[in-house]
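Provided herewith is a single structure, encoded as structure tokens, for subsequent inquiry.
With one protein chain held back, the other chains of the complex are shown just where they sit.
On to chain A.
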Amino acid sequence: MENKIRFTLNFKTVEISASPLKRLLDVLREDFSLTGTKEGCGEGECGACSIIVDGELVNSCLYPVGRVEGKEVLTIEGFRSTPEFEVLRESFEEAGAVQCGFCTPGMIMAAEFLLRKYPHPTEEQIRKGISGNLCRCTGYDMIVKAIKLASERGDGLW
């Protein structure tokens, strides 16, 4: 069974016909070719598919598209046109926060969500904030430092 579902995707209104149970992750990747959102586990454990829906950080692999009706969805593709992204990109590069990169778009979305909540987070808040996003390469230190750096450099943005 397919339903018509309307929502805002990266600042634009969109409408699709899909089973309301289809994973939002698949809708993004298959129907909209937005492949910046990654599938790392499909069980909500790794956070590689993190996106922001109505201001909340969600794992899009656990999110049925039916629930997105009327909501605002932000993925890395939309976020990358913002000044906040620029600050995060610079900081992630400078701090060495990226190795294989597969967790990175999800990590960036988690960082954005964290900085909206705490513009000047403590190390503890950062570690807690990204604890739903697994990274197997970096051991996390350089990601924590990148977010700290972004919060200093982007003072006033969040």
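Rule of thumb we're sticking to: contacts are C-beta pairs under 8 Å (C-beta built on N, C-alpha and C of every residue); 3 or more make two chains touch, one makes a residue touch a chain; residues count from 1.
In this section, contacts and distances are computed from a predicted model.
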| item | value |
| --- | --- |
| "CO/xanthine dehydrogenase Mo-binding subunit", "Probable peptidoglycan glycosyltransferase FtsW", "SOS cell division inhibitor SulA" or "Phosphoribosylformylglycinamidine synthase subunit PurL" - which is the UniProt name of the missing chain | "CO/xanthine dehydrogenase Mo-binding subunit" |
| Residue in contact with the excluded chain [from A:Val53, A:Val68 or A:Ile108] | A:Ile108 |
| Chain not shown: contacting residue from A:Gly36, A:Pro121 or A:Gly154 | A:Gly36 |
| Touching the absent chain when the full complex is considered, from A:Phe7, A:Tyr63, A:Phe92 or A:Phe113 | A:Phe92 |
| Chain A residues that touch the omitted chain in the full complex | 33, 35-43, 45-46, 48, 75-77, 80, 85, 88-89, 92-93, 96, 98-105, 108, 123, 126-128, 130-144 |
